[in-house]
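Selected chains from the complex are presented in situ; the others are not included.
Letters A and B mark the chains as written, and numbering starts fresh at 1 in each.
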Amino acid sequence: MHLTARDIAQLVGGELIGDPDQTVTGVAGIREAQPGDLAFIASPKYYSALKTTQAAVVIVARAAKVEFNRVLIRVDNPVAAFTQVVLRVMPPPVKFAPGVHPTAVIAPDASLGKDVSIQPHAVIESGSVIGDRTVVGAGTYIGHGCRVGADCLLYPNVTLREYTVLGDRVILHSGAVLGADGFGYEPVGGKHQKIPQVGVVEVADDVEIGANSTVDRARFGKTRIGRGTKIDNLVQIAHNCVIGEDCILCGLVGMAGSTILGNRVTLAGQVGLAGHLVVGDNTTIMAQAGLIKDAPPNSLMLGSPAYTHTETKRIVAAIHRLPETQAKLRELEKLVSELQAALKQTPT
Amino acid sequence: MHLTARDIAQLVGGELIGDPDQTVTGVAGIREAQPGDLAFIASPKYYSALKTTQAAVVIVARAAKVEFNRVLIRVDNPVAAFTQVVLRVMPPPVKFAPGVHPTAVIAPDASLGKDVSIQPHAVIESGSVIGDRTVVGAGTYIGHGCRVGADCLLYPNVTLREYTVLGDRVILHSGAVLGADGFGYEPVGGKHQKIPQVGVVEVADDVEIGANSTVDRARFGKTRIGRGTKIDNLVQIAHNCVIGEDCILCGLVGMAGSTILGNRVTLAGQVGLAGHLVVGDNTTIMAQAGLIKDAPPNSLMLGSPAYTHTETKRIVAAIHRLPETQAKLRELEKLVSELQAALKQTPT
């Protein structure tokens, strides 16, 4: 990418303040920007970043009351203008052409939809069905009897164990594993005897699952992920969990077995949920919280163990006053013993 | 799966109460059940779930004093009856037939046992030994000089780095990585200089390791996992750890280097253990706890940093009383200063 500030101002129809010949070599957020980068500020609360940013050129609103010792470009809508530049300068997204690579190994009785793209070294086992226009990435494994919908995108090195079901427009990132055995054992004579995990994983339409995340098959029945739910990287979903629609699960979240999420639930990073819980619709569980009881709908949970946000905030504040509390208590003890002494000397 | 309630009652020899023509389309736990599902209740404490479950048909004990507005099937042993239906309706487990797929790449000096199954695109490097009846899944990599026992099941896309040793009947789920370098560096002039990691990983009989879990090779000697230990998904075992027999490590657990677990230790989800610790036999560390000191045998540890369960419970209770404690303290301060004032006015 080699543009000048002038090129960018022309592209976005902006007003240029500063050196029009300033070279721009990259795009970045205002705080992450390196020398040569183009950045933008959409909200007045970030104007102060102009003092410290290393960006060469910054796009701001026409009305912004700011100055900058390098180049400003003033536009009506900074986000739209920046996006316009980004789409112009970033390399185009990769498209996988339809076709089956000769190194892919596809069972004779697997069924491939129209215009599927099966990449090198992919494996599709017996009885599986792949929907129209779906892409199966290099080295991706689709076990026996899986059903993959249309317009799915399975990146390289994904694993779907047998009988996994995906809806349409599902995106699975590299290293995701769906359908590994649930973690279930029975104690028999001091040893752990494996409980057969004969259920499946079922993923609804428009779900996206991040790199190296794992969704275990059910002990029986189904582990289910509802329509439109988005799961980040390195997330663990245990057997028999049921996740509603339009949920957000951030990185490194762990859900133990048979826990149920309603719709529009948000689990922030590194949240842990014990097994057999129910989380109501629209509830948010904040980062690193550990849920050990059901959470009602529309609640905000915090802490390990997790309580409602209001209670936890109150407690966290109390904890941070604790050293003072204890100092005050010692002082009070002293006062009280002085009072006792004084009272003893008082004639009754 | 398309059965009627009548079919199920006949299969399990149960007494049917309700519409015998009710269609059953799936099996599920009583709380996760969707319309059309068959569920069961084994313990009276879940009877109340009959009021809210969406299950179409529920199996209960003959003597259960419950009613249900859809279909009940009464049997002597609800768990056994439900399992019987599950085994009947779930698809059969996949078996991998013996043989070596032509796309597998096997070093001429690797040794394959009797009836091994080597799946597409597997790689087995020089000097490795694979035991009888072991399955090596598609895309799985077995490095130089590994020894894999008999009756092992390595699912697709597993990685064993060089010289890894597995006992018999070991199960490795997809994405597991055994034998990656330990995370060891020496500070040299402000930089981190890599310490060679020349040890190995040794896994005993009957161990199971979950999807995308990682067990690092030792700096020297061996990282060891004892017989019968079960490890869930996304668990990190650092170099030189020694794990005893029949332990349970749940999802997203992390063990730092050279930490030692006794036998029958349980680490619940997201537990973290610092390096160079010793955890005694039969000890349980509860979810999200962070262990920074040795834990004695037969103990129950909780919290971050972790203390014994008794101490932590007492402290957690105290913390949740804390806002009240501080309110009381303020009140008491007021009382004491009133007392002081009163005492001043008292003739001495």
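As a working rule, a residue touches a chain if its C-beta (ideal position, glycine included) is under 8 Å from a C-beta of that chain, and two chains touch if they have at least 3 such contacts.
Nothing here was measured: the structure is a model prediction, and the numbers come from that model.
Of 3 total copies in the complete assembly of this structure file, 2 are presented in place.
Here is the rule we go by: only the chains that are shown with their structure count from here on.
Averaging C-alpha coordinates per chain places the centre of chain A 22 Å away from that of chain B. Across the complex, chain B is touched by residues 103, 105, 121, 123, 125, 139, 141, 143-145, 157, 159, 161-163, 175, 177, 180-181, 183, 185, 190-192, 194, 196, 198-200, 212, 214, 216, 220-222, 224, 234, 236, 238, 240, 242, 252, 254, 256, 258, 260, 270, 272, 274, 276, 278, 288, 290, 292, 304-305, 307, 314-315, 318-319, 321-322, 325, 328-329, 332, 335-336, 339, 342-343, 345-347 of chain A. Interface residues of chain B, counted against chain A in their complex, comprise 26-29, 31-32, 37, 82-83, 86-87, 90-91, 93-94, 101, 103, 119-121, 137-139, 155-157, 171, 173-175, 206, 208, 210-212, 228, 230, 232-234, 246, 248, 250-252, 264, 269-270, 287-288, 304, 316, 319-320, 322-323, 325-326, 329, 332-333, 336, 339-340, 343, 346-348.
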